[in-house]
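Every protein chain but one is kept in place in this view of the complex.
Naming follows writing order (A and B), and every chain is counted from residue 1.
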Amino acid sequence: MSSMQVTVAPVEPLPEEELARRPSGGLAYRLLHDASALVGGTIVLCICLAALVAVVWTPYDPLAVDPSHALQPSSWNHLFGTDEYGRDVLSRLLAGAKLILYSGAVSVAIAVAAGVPLGLAAAIRGGLIDDALMRFVDLIYAFPALLAAIVLAAAVGASTTSAMIAIGVAYVPVFARVTRSSALQVVGSEYVLAARAYRRSTLAILWRHVLPNIRATLIVQMSLLFSLAILAEAGLSYLGLGTPPPEPSWGRMVEEAQSYLSRDPMLAIWPGIFIAIAVLGFNLLGDGLRDVLDPRLRSSR
Amino acid sequence: MTLLAVEDLTVRFGDAAVVADVSFELERAGRLGLIGESGSGKSMTALALIGLLPEEVTVSGRVLFDGHDVISMSEARRCALRGDRIGMIFQEPMTALNPVMRVGNQVAEVVRLHRGGSRRSSHERALELLERVEFRDPPRIARSYPHELSGGQRQRIMVAMAVACSPALVLADEPTTALDVTVQAQMLRLLGRLVSEEGAALVLISHDLAVVSSTCDRLLVMYGGRIVERGPTATVLERPRHPYTAGLLATSSAVSEGAARGPELPTIRGSVPAAGRFPAGCVFRSRCDRATDECKTMPPLEGDEHAFACWHPIEQPAAASVGGEA
Partner (left out) sequence: MRRPPGSSLVTVYLARRISTLVATLIAASLVVFALLAVLPGKPAQVILGTQATPESVAQLTKQLGLDKPLWQQYLDWMRGLVTGDYGNSYISQLPIGHQIAQSLAVTAPLVGLGLAVGLVIAVPFGVAAALLRRRAAGTLIAATSQVGIAIPNFIAGILLILVFAVKLGWLPASGFVTWSTDPWQAFTSLVLPGVALGVVEGALISRYVRSAVLEVLRSDYLRTARAKGLSRGRALVRHGFRNGSIPVLTVIGLEIPSLIVGAVVVESVFTLPGIGTLLLQAVANRDLIVVEDVVMLIAVTVLVVNFLVDFSYRLLDPRIARA
């Protein structure tokens, strides 16, 4: 019995709803037409603007204590009211945006700077390095970010730096894993084999072929990780293991406001809302970027 | 006596009709072959027959099974038909079975669902069925998970489930496509034997003329969601009138070698358009060498025994060339 040449694919594809709504056009166009990317991007942009503004100007000095105006409700003078020391909540929230972006960026930078080379090395060299990496990943898995930060705080004392380092290190395996698996696909591809046949150096191959191909995946992961870093930082400051007072951090503002929950609940709710919105923004941006840049990963989270 | 009558069946995905105005009848114990390339709408037609189309489609027309319209009847009544009066075999034996359930339980499930009885009695019935689909050691097979079986073995499990309740109709959608060539013939023999033992009618869907011609007594040729030709198997294969059927024949060397060496048959150029991208008028004209302006209007499906929808059908070959066959 011979087969026929007419049929290319024997399976009749069921048209999925995704196929119908795949927009065409440039990257910017597609990002603007992805609801997640649009909402997330707008939120992230607003936070960045708030942080930038806070660098040069805040309505009041976020550290200025004024006991005569303690625990005031929202008013035109103090949009979000004042805290128990009479400090302007809005000013502190704006200053907190600066801190959250800074610590998030440093944490992500640490995770990327250590995780990406590790992942690349594992993908290119394989064998022993690969095995060692996977064991290392298993090991770090046992120390979630917050736990690592607690240990570090016990060892060297609580500070923004120790929190950032702990969070960054805790997420190194995430980047190592993602880099490894996506780099493995590129390394196995024919054009890399061709480049190897031309005796291009490993570094040149990494730089010219591998990195450009896994860039999209990494950007998506960075955005998602940024939201995790914000969550971890907020949690640590809430526990008093992050940025020490009086520097305004959103997590600590919640903690300080908790004692006045029955008198002035909004004092705790405002920073809470800011944290949630910041996390939501980076999550949505990450999801949107993934849909636009890397449709293969769409279903994974 | 008519078992199945399909009247003006149309299936739409949004604006695109993947099945358009399909009508045909099937006698009790009759065997109908449905052929066409992927994207011709034959799988959608089969799913419409048992009311298992994806949610997002709209269906119109009638599918009369034993005089009752499958499309308009309640879902509960359709559930009672499926697996009991109508058995279905799918193409992908790798994925069509539940990977985490022992195959014996999967066969017993359909028996118990429609025939009731104890867990034990349905399991014994499942073992009988496994024996009927030619497994040498049914108890061992029944304990297996799908991944422990070969493709052919899995497809035999599908057959066992399809005939478990002695159905009046078996729908087989590309039952041999995913199998090794060596087991394809064996599979078809098994299917043919079980269907005749049960006295069931068979609708066999395939892109492979050789598969259909060896099993079925009547053929429906589909293209672009429409029936372009239908008739008794021998007639359609020996004297195709629609250029598309002729093209299919030409590319199937097994059939064309066995068939009469008539005039050089045309091959089909290009590829099947995506759903909704078929031309207006004759759906085949974008790939047809014979197409003229006349083809911009839809040709009707005309003829009694042997019908075709074409303004420029292939001329009847000299009657003498058929004689040597059969």
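To be clear about the criterion, a residue touches a chain if its C-beta (ideal position, glycine included) is under 8 Å from a C-beta of that chain, and two chains touch if they have at least 3 such contacts.
Everything numeric here is computed off the predicted structure, so don't read it as measured data.
Looking at B:7, B:25, B:66 or B:109, the residue that reaches the missing chain in the full complex is B:109. When the whole complex is considered, the residue among B:147, B:189, B:269 or B:296 that touches the unshown chain is B:147. Within the full complex, the residue among A:90, A:268 or A:292 touching the omitted chain is A:268.
Here one chain is not drawn; of A:52, A:211 or A:239, the residue touching it is A:239. Remark: the residues of chain B touching the chain excluded from display are 50, 52, 55-56, 75-76, 79-84, 87-88, 90, 92, 95-101, 109-110, 113-114, 143-145, 147-150, 153, 158, 161. Residue-level contact of chain A with the missing chain is found at 17, 135, 138-139, 141-147, 150-156, 227, 231, 234-235, 238-241, 251, 254, 258, 261-262, 265, 268-269, 272, 275-277, 279-280, 283-284, 287, 299, 301.
Definition applied: only the chains that are shown with their structure count from here on.
Chain A and chain B have Cα centroids lying 52 Å from one another.
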